[in-house]
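Every protein chain except one is present and positioned as in the full complex.
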Amino acid sequence: MNSLIPALVRKDLQMIWVFPTLAVATGCGALALFRLGGGPAAISGIIAFFVVLVMLGVTPNVLIMNERRKQTLAFVMSLPVSASQYAIAKLATALGMFLVPWLVLVGLALALIVGSDTPNGIIPLFLVLVLLPLIGFLVTTSVAIVTESDTWSNVTMGAVNISYSFVWITVISIPGLLADGGSPVPVWNRTILTSLVIELGAIVTILGLTLYLQSRKRDFV
Amino acid sequence: MYLQIMEQIKQKIAVGDWREGDSIPSIRQLAADLSVSVITVKRAYLELEREGVIVTQQGKGSSVAGGSELGARLHEEELESLLDQVARLATLMGLEPAELARRLGDTAGQEPATKRIRKRKAND
Partner (left out) sequence: MTESAISMRGVRKTYRFFALDDVDLDLPTGHIMGFIGPNGAGKSTAIRILLGLVHQDRGDVRVLGHRMPAGQVAAKWDIGFASEDMRLYDAMTLGWHMRFIASIYPAWDKAYSEMLLKRFGLVPEQKIRGLSHGQRVKAGLLLVLARRPRLLVLDEPTTGLDPVARHEILRELVSVVQDEGRSVLFSSHHTQDVEQISDQITFIDRGRIIDSMDKETYLDRWRRLRMEVPSGARLPVLPGIVKLRQNGHLAIATANAFRPDLPLAYENAGARVQRVETMTLEEIFVANVEQSREEATV
């Protein structure tokens, strides 16, 4: 018997494709602002760009929590899926909804950096920074899937959003990360590489933990 | 509820819609037609078979039992049952058997419609 996961993902995407499309459009606007505008406009553009990435992380949670709130969860669980498969499908949808726009925007941004007079040395730092919304997104999505609770979901979302400012400021103040920012060539120093490894490790851990906790569930609907 | 089904079947046989030897619908078929549970129909068929109204053959389904008097017999049973009820009611009312017989004769000899008109005229 085929797994239902592709069908579930397709179903979700059919219903909410507007959001990621809008996010990409807005992100492009932010990049344009950065490229074409002078000093303050450029900075607004950078800020807007990261805000878009953060907002991208919010919409999938709305989807997940809606399924429980609107009681369509029973309908989905009456199909031949297990709790784990459901979580995988939801994670896949959420990731798709986040990753695709994220990759597009990050790709465009990188192209912009390389193609313009901005020093390429900024690239490693840039990568470290853009991975943060991805991690924040995974945390909130996983909490939504596993706890199925509006309260927990909202609290986590709020906490993550607030923490962005702190984390970014902290990250930017680490000397190792900024050191080679001005160089014309990307430099992958130890600090950068360690940061990247930590971030990727966090991503894998969160995914694994979500799937594990979901498979242990005993009461579904 | 199974009694109602039995009645319906007996009626069909009594009026001649189903003659002896005719096969009657399978239990599941009838259940579906009437939107009732299979077990109710099964019970009805069982009772009918016990009364000798139908016969069931393994693998062949059920059919109306033989005996050309079946229709007449069912009518006979119904008549007996009604007479019984009338007699009991008459006793309750304190009606003498002779009086009851007279009333019965009158009623039997008349059209029901005529009787109703007579009553209405009497009440005016």
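A and B are the chain letters, set down in written order, and residue numbers restart from 1 in every chain.
By definition in this document, contacts are C-beta pairs under 8 Å (C-beta built on N, C-alpha and C of every residue); 3 or more make two chains touch, one makes a residue touch a chain.
Values in this document were obtained by computation on a predicted structure and should not be read as measured data.
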Answer key for A:Gln85, A:Thr118 or A:Ser163 versus the chain not shown reads A:Gln85
Of B:Ala32, B:Ala72, B:Ala87 or B:Leu104, the residue that touches the missing chain is B:Ala32
The one of B:Met1, B:Val15 or B:Leu89 in touch with the missing chain is B:Met1
Against the hidden chain, subunit B presents residues 1-2, 28-29, 31-32, 35-40, 43
Touch rule applied to subunit A and the missing chain gives residues 1, 4, 7, 11, 15, 70-72, 74-75, 77-82, 85, 218-221
